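Data first, discussion second: the structure below is written as structure tokens.
Only a single protein chain was left out; the remaining protein chains are all shown in position.
Labels run A, B and C following the written order; every chain starts at residue 1.
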Amino acid sequence: MEATKDLALALYRSMRRIREFELRLQQVYRSGVMPGFIHLYVGEEAVASGVCANLTREDYVTSTHRGHGHAIAKGVHMGECFAEIWGKTRGVNGGRGGSMHIYDPSCGFLGTNGIVGAGVPMASGAAMASLVKGSGQVAVSFFGDGAVNNCAFHEGINLAAALRLPAIFVCENNMYATETPFHRVTANTNVASRGAAYGLPGISVDGNDVLEIHKVAGEAIRRARAGDGPTLIECTTYRHLGHFEGDPGTGYRSKEEIAEWKLRDPIERLRNAVVASRLSDAQDLNAIDSEVDVEVEQAYQFAAASPEADAATVSQFVFA
Amino acid sequence: MEATKDLALALYRSMRRIREFELRLQQVYRSGVMPGFIHLYVGEEAVASGVCANLTREDYVTSTHRGHGHAIAKGVHMGECFAEIWGKTRGVNGGRGGSMHIYDPSCGFLGTNGIVGAGVPMASGAAMASLVKGSGQVAVSFFGDGAVNNCAFHEGINLAAALRLPAIFVCENNMYATETPFHRVTANTNVASRGAAYGLPGISVDGNDVLEIHKVAGEAIRRARAGDGPTLIECTTYRHLGHFEGDPGTGYRSKEEIAEWKLRDPIERLRNAVVASRLSDAQDLNAIDSEVDVEVEQAYQFAAASPEADAATVSQFVFA
Amino acid sequence: MSASAIETHQEIRELQYVDAGVEALQEEMRRDPTIFYIGQGIGKRGGNFKQTRGMWDEFGDLRVRDMPISELGQVGMGVGAAMAGARPVVDIVFLDMIMEAMGQIVEQAATIHYTSNGKIKVPLVVRAAMGAVRCAGPHHSRCFYSWFAHIPGLKVVLPSSSKDVKGLMKTAIRDDGPVMFIEHKFFYNKKGPVPSGDYLIPFGQANVCRKGKDVTILAMSLMVWHAMEAAAKLEQEGISVEVIDPRTIVPFDEQTLLESVHKTGRLLIVDEAQQFCGFSAEAAAIVASKGFDDLDAPIRRLTSLATPHPFNPVLETAMLPSPESIAAEVRRLVSA
Partner (left out) sequence: MSASAIETHQEIRELQYVDAGVEALQEEMRRDPTIFYIGQGIGKRGGNFKQTRGMWDEFGDLRVRDMPISELGQVGMGVGAAMAGARPVVDIVFLDMIMEAMGQIVEQAATIHYTSNGKIKVPLVVRAAMGAVRCAGPHHSRCFYSWFAHIPGLKVVLPSSSKDVKGLMKTAIRDDGPVMFIEHKFFYNKKGPVPSGDYLIPFGQANVCRKGKDVTILAMSLMVWHAMEAAAKLEQEGISVEVIDPRTIVPFDEQTLLESVHKTGRLLIVDEAQQFCGFSAEAAAIVASKGFDDLDAPIRRLTSLATPHPFNPVLETAMLPSPESIAAEVRRLVSA
């Protein structure tokens, strides 16, 4: 194994934090107290964790409807994130946004997003701001395979290439957009190959191999920071659960397919690799698991104890 | 020369008709009597003529702001076209549309268009209608290099590929969008290479070689009709004149560049090739020239003699 | 054609709003082979709201076709197909997602019949679901149909019952121009009586949902239901409310509204959409002008508050009109 122990454990922790956070969310959601819809990221954690481990707190991320993982990996406070998704006042946005509208400028997190593709040109813009300010920040846009067929992907990436912006475009290709298989509505499903159309490198990565993602994204980010322009990275991965919480995710995906992908679970995979290569041991990993459990429980408690919103504030913040 | 005499002369006539039509338009426009703006196609005639010679009257074409050539080549009555651009009641659309809004369903001409890129998905739709009706028609979308950077290009072509629609996408790459060089705002200026991103064939053609265009487009159209899906064809060409009538076209393009491209004038080129290969002779060609001159003069007269619009009709046709 | 005349010949079933829409589509698609339907998740899946349940099985992939996430492309295709002799229905699912397709709707669909001097028809139905339901947040709740009404050439339909959705959908599909067919998510699983077989509800004919003499309420879509609930309550307080649902806002049935205001002298407009430059403004301006002498009190408007949709349920509730806030407005109006 190439990676250092520190890195491997950090990535393990990052993924574990996302996973446990979401499973706790799921529990609470299923209990019926949480409003709205949530789209869980379970199975895809390697992407957010692998990419974001290369970023500074000042770097920017734009995210998607399936964005809890990006938020946590980029450094949004877990309790505030929990409370936000729950619509509580202690939420990072006072509960006004919810799952698809989580923003935290203190860590460069420019939002989950209810509009597929919308974050792509926004990341190009954040990267442009970095150039104008001379601040050296990079911007990462996460998006799904579904976004690739959308106009915002085209213009956002094309512009970034034309302007050589310090941006990284990370496609989380889980092969479905809601219940629609990517290949059913797309002639060319090789997303990385689309990079060439825009004149930027397109790279395919195993989206469940967090170390590989970390490496590839790291190189892209270094290139971006050095002024060598943007990169498109396609991470092939899979969501273990349904499109949204409540969708069993099975009507349109075979049991075999789901089972097969669960065997490639990115967290188990890293755990096994770490142990097998003796980079670390089960004890270290279990210790992390326990710490994460505590953190998640605290996040839940933080959110649960949040005061209710005051209807009188409804008209606040329409204008800046 | 591969082509038959009939084909060569037909293509010569088609280009000549467009050229002389536009030069007459230009004259009238310069005299100050014509409202609005016109974008002339002079220098690019080989594209419209070469492509449209493969189409039946029932096939569809969507066009651009620089669309007189497409209209004429597709079969819009020259006098009605002249009158339309002049805003006269005898115009094919009663003078309501003008240069950028010429429609003629009698020959499948689904419009010039003031919105860059808009015609691309519309052509996909016309192709879809052909499948639904089982009519065997194909649809051709003409668009400029500028449109390639636009979202409508992306979604229109991507959809056509996904649905294997009988559509042909013809990019008239004249290397400028208004005064902006394509390469200044685009990382990958090889338009044909973008076909791969969408999973459809992308072919580059010399846009001033009408015979070559005719051949390549013919193959693409046959493929489309046979159910083998869409094709992207990039025709590299040049506008001899400014972006619109009134723009000298020289501030942003060197004299040398313009002069060089004028040497490659598609009409002269075909004329010389025809004569050199003895497929036909100057006499035949001159006869066509004379016939075209007469036709253009008649078109002008037809338009000039048109009655003025009646203000009382202004609210007609808002709803179908 | 009067709706009641038709009903006597037909069986009346209780159908969900969503199924009434499907029935209209199926009947029309059987009648006319040039109709096809495109949208995301509307094929085998049968639609996010089950709004195309069974259609893919019956009509197959060519006529009921799943789309990638390309709203601009979908609507652009709809426009081109409509110009080329087909009758497309383009489903946007959540109305909010229509934004990138706005150019195709406004610059092309709405404009081409006029600009072509009537030579080209664009018989396109754009279908979408609007409305704030269960904390969907700012990207899945908006009601901006007034935008479409602001653009000459577009018809705008807002069905508020199972019966209307079927009759209006058929009219929309047979219309030779572009129609924005905007349902409310809240309605989909609500049942109501629906005649079997073929009937059309003409555009531009308001439905007087309830007769009354003290106050007129003009309400659209879900607000019709809220207004009816408020009216029932107010009746017990001795206030007689007339509730008018225009059903289509383009064309708009001014006459029915003006006659009602002539009778009541008092008008409340209730709209889930934004107030500023919305249809509530237009209706108020029309009545204030053409019914100037009939008004015994200033027209009142009750709409969503001027904010994006907050996710938090307390805030969302505060933002939206409700039967209670409608009743309160009516009370204010009668005491004015």
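Methods note: a contact is a pair of C-beta atoms (placed from the backbone, for glycine too) under 8 Å apart; a residue touches a chain by one contact, two chains touch by 3 or more.
Just so we're clear, the structure is a prediction, and the values are computed from it rather than from any experiment.
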Contact partner of the left-out chain, one of B:G50, B:G69 or B:G146: B:G146
Touch with the omitted chain, as defined above, among C:P138, C:P178, C:P195 or C:G212: C:P138
Residue among B:G43, B:G67, B:G97 or B:P266 touching the omitted chain: B:G97
Missing-partner contacts on subunit C, residue numbers: 72, 96, 99-100, 102-103, 106-107, 110-111, 114-115, 137-139, 142, 144, 146-147, 149-153, 250, 274, 276-282, 284-285, 288-290, 292, 295, 297-301, 306-308, 310-311
Interface with the undisplayed chain - residues on subunit A: 60, 62, 91-94, 96-97, 101, 103-105, 108, 110-111, 113-115, 118, 120-133, 137, 139, 151-152, 154-156, 158-159, 162-163, 316-320
Subunit B, residues in touch with the chain not shown (by the definition above): 35-37, 87-89, 94-98, 100-101, 113-117, 146-147, 149-152, 177-180, 184-186, 251-252, 308-311, 313-315, 318
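Note that in this section only the chains that are shown with their structure count from here on.
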Graph class of chain-chain contacts, one of line, ring, star, complete, other: complete
Chain separated most widely from subunit B, comparing mean CA positions: A
Middle chain, criterion being Cα centroid separation: C
Rounded Å distance between subunit B and subunit C, as computed from the means of their C-alpha atoms: 40
Geometric centre distance via CA averages, subunit B-subunit A, whole Å: 45
Subunit A and subunit C, separation of their C-alpha mean positions in angstrom: 37
Touching two or more other chains - residues of subunit A: 149-152, 185-186
Interface hub residues of subunit C, defined as touching at least two other chains: 67-68, 70, 72-73, 100
